[in-house]
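Please see the structure below; I have some questions.
Of the protein chains in this complex, one is absent; all others appear in place.
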Amino acid sequence: MKPVIETQHLSKWYGNVLGLSDVTLEIEPGITGILGPNGAGKSTFLKLITGQIKPNIGTCSVNGKKIWNNFSLFSFIGFCPEQDAFFEELTGWQFMTGLLKLHHYSPAERETKAQKALEIVELVEDKDRIIKSYSRGMRQRLKFAQAIAHDPEIIVLDEPLNGLDPLGRRKIIRLIKSYKGEGRTIMVSSHVLPEIEAMTKRIILIHQGKIFAQGDIHYIRDLIETHPHIISIKCSDPRLLASNFIQEDFILNVKFSSQENTLLVETNNRDKFFSLIPALSVKNNIEVEEITSPDDNLQAVFDYLVGK
Amino acid sequence: MTIKEKGYTHWEGEFLDKKFPWWPITRYGIKLTFRKKFFKLIFPLSLLPAVVFLAGIYVSERLEDFKFLFRDSVPILQIDPAYFKTYLAEGFMIFVMVIIVIFCGSGLISDDLKHNALQLYFSRPLKKRDYFLGKTAVIVFFLFLLTLVPGLIFIIMKLIFAGSFKFFLSYPWLPLSVIAYSILVTAFFSFYTLFISSLNKNRRYVAILIFGIYVGSDILREIFYDIFHNHYFSLLSIRANIQQVGAVIFDQRTPYPIHWILSLLVLIAICILAWFVLKKKVRGVEIVK
Partner (left out) sequence: MAQNSKGKLSFFLISLKDIYAFFFFMGKKSKKLKLFFLISIIPVVIALIIKINQFFSDRTPIQGIYIFNNMTVVMYLQFLILLLALFYGTSVCSEEVEGKTLTYLTSRPVSKSALLIGKYAAYTTLIIVLTTIGVTLSFFVMNLNDLLNFSLYKILLRDVAVLSLGLICYTSFFTFIGTIMRKSILFGLIFSFGWENVIQYFPGSTQRFAIAHYLKSLLPVPKTGRFSFLMFRLEPSPPLVSVFMILLITGVFLGLACALFSWKEYIFED
């Protein structure tokens, strides 16, 4: 498939701080997730490919054309920025129709498209309230709405699920997935792996301004699977539970925490481990109070992968 | 239950009040002001008149040596209360103060409104009074550096250069005048600046208002005086009112033939209006209508 977005040795500095380093990528139609911890360079990358900032080195093109100062490309690009900023004194409706006006639609078209977009994000009832009075979730949904209102072929979403409640997240994820079937190109950035996982299998991992992994999510998952995880279990009889654990080969380490009745277990197979706990607790009549994963975060995964 | 007593774990000890809870606000405000590139140029320039006047005090003690600079032995460098009034209470110095408060004061409250920081302030053991004190102290710091500090240094250096206390014995009330005038002008500009800063979240707009109201009040005075030839229109001008009161503090003739009490009342009225508006505008919760 012909790539829609291409970057060649893309690099960006902010003074002495390296935002992005030597990124060469080809993005094809479909959903591509950009995953990375905070400060990894996701927003920088998305701003570069949407022409909001210009690269210090390298090139970035959309449909074979350079994006910087090429405003004609924005007819089919929709961008949902990360920052929470609006024309606060406008209502949601005025905001939507005003921005659609800049796409040179007729008044009737503007109203239709604005109405459709607001319906999708469920803001129709609040469309005549000023944006200043919107909640965090409503503002996020409005940002999403302005990105999709003009039916763009390419949609770039920078942390679109920030500030949304679980129901809102599910709806947006479902919507994004529906775009894939329409042949659009969607780029979504996030620092939460399960969010990206729910939308797409194609992931680009970015860390400290560099792309250090890209491809199918299963590949990433496999890497993570082999990454030893530490799980903390608070139960009525940690020593009994520990004695059962150490018999399994996927348990690498067992430690007793300084906290009362808490066990720290290191495993390289989370799925097997979690399916074992209920069986053991029932067999030995152990009450399990709490299970947490102190290193179950993207930073830990990244640290592991970078170290690999 | 006060904010200090709230918490997930109960503190068995005594709740101690910090002596100056407003100090971190002041320290941060001063730091922020000095970070501005333009300010690093403007502030030293604003101290230039003080250097010139200090040089004048030096020359006044060495008039014989500098006689060649003056055609006649006109005592143009007489160091008296009028000299202090010329430095502290003339239009130029008041204008410089306005420029300085634009830098240090325009964003004091407007930036907090813009970033919704008031909730952060008032969810800490900080009273509204401490908040205002902290913000005011930023303006006081810079204006005292322009008024009180140079004024007192002039007196001290005059005594040192003269080598006697004659000057002090001739005008023993002068240090009090310098202090009183500095407090008056600083208090007024603090209220004025914080009041305008609380009106809007946009600090550019606030800066324009601070400057525009000051200059506009003077223009109004000029227009009305030119039409009606009535000196009472001087009460419309912020600069004229400050100069009226300043002249009285330094025991000089007032520039306008109206009672200085009226000018003082106008300045106090502005401060009271500012206080009422500030009390209403600065609160922990924003109400969106």
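Note that the chains are named A and B in the order they appear, and that numbering of residues resets to 1 at the start of each chain.
Here is the rule we go by: a residue touches a chain if its C-beta (ideal position, glycine included) is under 8 Å from a C-beta of that chain, and two chains touch if they have at least 3 such contacts.
All values reported here derive from a predicted model rather than from experimental measurement.
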item: Residue touching the undisplayed chain, where the options are B:24, B:125, B:216 or B:255; value: B:216
item: Residue in contact with the excluded chain [from A:53, A:120 or A:198]; value: A:53
item: Residue among B:57, B:207, B:248 or B:282 that touches the chain left out of view; value: B:207
item: Contact partner of the left-out chain, one of A:28, A:89 or A:128; value: A:89
item: Residues belonging to chain A that touch the chain removed from view; value: 14, 50-54, 69, 71-75, 77-79, 81, 83, 85-87, 89-90, 94, 98-99, 101-104, 146
item: Those residues of chain B which, in the complete complex, touch the missing chain; value: 36-38, 42, 99, 102-103, 200, 202, 204-205, 207-208, 211-212, 215-216, 219-220, 222-224, 226-228
